[in-house]
Structure formats: structure tokens, C-alpha cells
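Of the protein chains in this complex, all but one are displayed in their positions.
And then chain A:
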């Protein structure tokens, strides 16, 4: 099978280049990661991340034939040759297919991705109704591979300002959690013109998510919730009058 892989070693190379490989695969090689492991036997200078090899850790996220995905759950039979592999776009390349995810995790941490409850912890766990628990489905499964965020043009142009789909789906995971007591602060934290509202709903994130999640729906839910909360906030204020007429 033919591969064309992005190579860049900052210690040796002045600029990146694409290197072609032809690899003999065996019947047991089903996924792209299997092929890459076989390739590393031929050329052990190729750098990449991998760990669980079953779509749980998210380490081997990369750009596969122009679309972000996980090498370990991408079937070789679905790929057109030559298989073009590049690092995830929008993040600095450390070496070959390995990117520096510092900005990605800075954005993730900025949404305070942990439960905030100021009540003393109960003897057992904090309970939820089945309905409240169901609200977290499709959110908590995010593995933080970065495929969605690095396929988002809004993140490419504003990586330090726009939280990105992965950060926002995690933000909504805690906003929607009935046990969390900082919903208002979490919504306020996303109020500037960039952090949340730079999403223009092009849905690249939903298209590439290897866990089949829908960050775009989570972002829309946050926007709707912000309107609801703002309406509640303004309802407590007396209505304005212009020339004696009550306005909206």
C-alpha cells in the first residue's frame, strides 16, 4: 500500500517535506495504525503518538487524506491511495505527525472542566435523576483527541481566543450537569465575542469527530441557554419606556 507522509525534524530539516512509502501489508493489518506500526519497522525515524490502539485515548489523531481522524479506528480498506498523512492542522508541529497541543489544553482548562459544587460531599456519590444524567450523553464521551478543534477554521485563525469545539463540548458537559453550582459563572466565562461566538456552525467538528459526537449541537445549546438566562436576568428589571410607550 502506498503512503505519502509529512516529515519534519526541526533538528535536521529546514522545512517540511512529504515522503513516500510502499509497504507490504499482511492480512492481520486492518487499521491505519497497523500499517503505521509496520512502517515504523522499515523507518523508525517516523514520529507519531499512539497508545490504546482502540479509539479511547485519542493519541493518534492525525489528518488522513485531508480529514482529521484516529489512525487506530480508520479502516485501511476505506482509504484511497496514496494515503496522505499530515499532522493535525492549526497546531505547531513538534516532529513529523506529532503536534504541540499546549494551546488546545489551555483552552480546555479555561472552561473549568471539573464539577463545582460547594455543598459538603455526601457520604456516597452526588445523585442525579435519570433524566438529568441523560443530559450528559453525547458530551462526556469526548476523548480530547483534538480532531474537531484542529479542523475548525475559527480555531486556526484565533487559537488563543476561540475555545474550540472540544473545549466547548466540555464546557456544556458541566453547564448541563445538574450537580454543578457554577452554571452562571460558566456562561459568563464564554461571553466575549470570541470564546463561544466565533463558531459559525460550519460543522467540520461534527463531521470529523471519531466518537460521533456533535460539538455543534452543544455550542448551539450553550447559545440558547445564554439567551434564556439573559432573558431571566432582564425580566427582573422594569421595562423601559420611550415617549411613554413600553418597549421590548
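Keep in mind that, in the parts below, a residue touches a chain if its C-beta (ideal position, glycine included) is under 8 Å from a C-beta of that chain, and two chains touch if they have at least 3 such contacts; residues count from 1.
Throughout what follows, contacts and distances are computed from a predicted model.
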| item | value |
| --- | --- |
| Record-based protein name (UniProt) of the chain missing from this complex, from "Aminomethyltransferase", "Peptide ABC transporter permease", "Nitrogen regulatory protein P-II" or "Succinate dehydrogenase hydrophobic membrane anchor subunit" | "Succinate dehydrogenase hydrophobic membrane anchor subunit" |
| Candidates A:17, A:105 or A:157 - the one touching the absent chain | A:157 |
| Of A:48, A:62, A:111 or A:196, the residue in touch with the unshown chain | A:196 |
| Candidates A:75, A:118 or A:231 - the one touching the absent chain | A:231 |
| Residues of chain A in contact with the chain not shown | 153-154, 157-158, 190-198, 200, 223, 226-227, 230-231, 234-235, 237, 239-240, 247-248 |
